[in-house]
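As you look at this complex, bear in mind that one protein chain is not there, while each of the others sits in place.
Let's turn to chain A:
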Amino acid sequence: MSATRNPLHPGRDAVRDKGWLAAHRYLILRRVSQLGILLLFMTGPWFGLWIAKGNLASSLTLDILPLTDPYLFVQSLAAGFMPASAALIGAAIVIAFYALFGGRLYCAWVCPVNVVTDAAAWLRRRLGLKSGRAPDGNTRYWVLAGSLLLAAFTGTLMWEVVNPVSILQRSLIFGLSGSLAVVLAIFAYDLLVASRGWCGHLCPMGAFYGLLGQKSLVRITADQRGKCDDCMDCFAVCPEPQVIRPALKKAGQDSPLILDADCTNCGRCIDVCNKHVFHFTHRFDQRSDS
């Protein structure tokens, strides 16, 4: 079967060959994960059954497991405040988890803004929009550095006043108003101005988690890259398309592993490939068919 290049409908071949469910496996799992994590916080206020308390900034699960967002922790440090031990332990646990399993796992499997930007990317693709221009992908690191400098100069968590990730997850969990404007702004930006603009180019939180997981174990491999028929579907759906080429096309590396820290481990490339080129594996698995 030759590749049918259809940039408006990537994954059509995969749906035909693997079935709809298999062609959306990781997408569904991710949505279940993102929604499920929010629901863990909601069973308490809704049914009085407390599983996780607090929100993604800092939480206490089953009255025993403290978790604290390390990016917020670092902002507090930059603002000149040393958080107490509960936050320190919580941040250490989160750092260890993402350093091990992939930093930007947070972006693809936890962050609720991902649903917004995925929706914008889907619509932009469907409408065939090419408008606007994305900023350089490194802008996020400048925003990250700037957010910490801002905290240092003002002595407060200034970025948290506008951080869309914090605002959205907090508003959802605590039923607060005020997040709609933020969601619409990001959706409009990603739809009309920059493809994958927010998560892939600007978000300092994603940049931070990316740095955390640079040496993480869980990786996606293009171990069956010999079967690639250049249909470009994986590039069309990938939120960070630049990470695929080195592994798939041996550009600058021999390893079939996607080793770029920008990869969010979302698994969408696995979903849409009808040639079964990609698989989840660990970073020491160098097996490859070519």
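In this text, a contact is a pair of C-beta atoms (placed from the backbone, for glycine too) under 8 Å apart; a residue touches a chain by one contact, two chains touch by 3 or more; residues count from 1.
Everything that follows uses one rule, which is that contacts and distances are computed from a predicted model.
Student: Any idea which of "Transporter", "Imidazole glycerol phosphate synthase subunit HisH", "Peptide/nickel transport system ATP-binding protein" or "Ferredoxin-type protein NapG" UniProt assigns to the chain that's been left out?
Tutor: "Ferredoxin-type protein NapG"
Student: Out of A:72, A:222 or A:263, which is the one that touches the chain we can't see?
Tutor: Once the missing chain is taken into account, the touching residue is A:72.
Student: Touching the hidden chain in the complete assembly: which of A:202, A:231, A:248 or A:270 does that?
Tutor: Counting the whole complex, the residue in contact with the absent chain is A:202.
Student: Out of A:167, A:222, A:236 or A:277, which residue would touch the omitted chain in the full complex?
Tutor: A:167
Student: Looking at A:23, A:120, A:157 or A:212, which residue reaches the missing chain?
Tutor: A:157
Student: Hey, which of A:90, A:103 or A:267 is the one touching the hidden chain?
Tutor: The missing chain is touched by A:90.
Student: Considering the whole complex rather than only what is displayed, give the residues of chain A touching the chain that is not shown.
Tutor: 44-45, 53-55, 57-60, 66, 68-69, 72-73, 76, 79-81, 83-84, 86-87, 90, 135-143, 145-147, 150-151, 154-162, 166-167, 170-171, 173-174, 176-179, 181-182, 202
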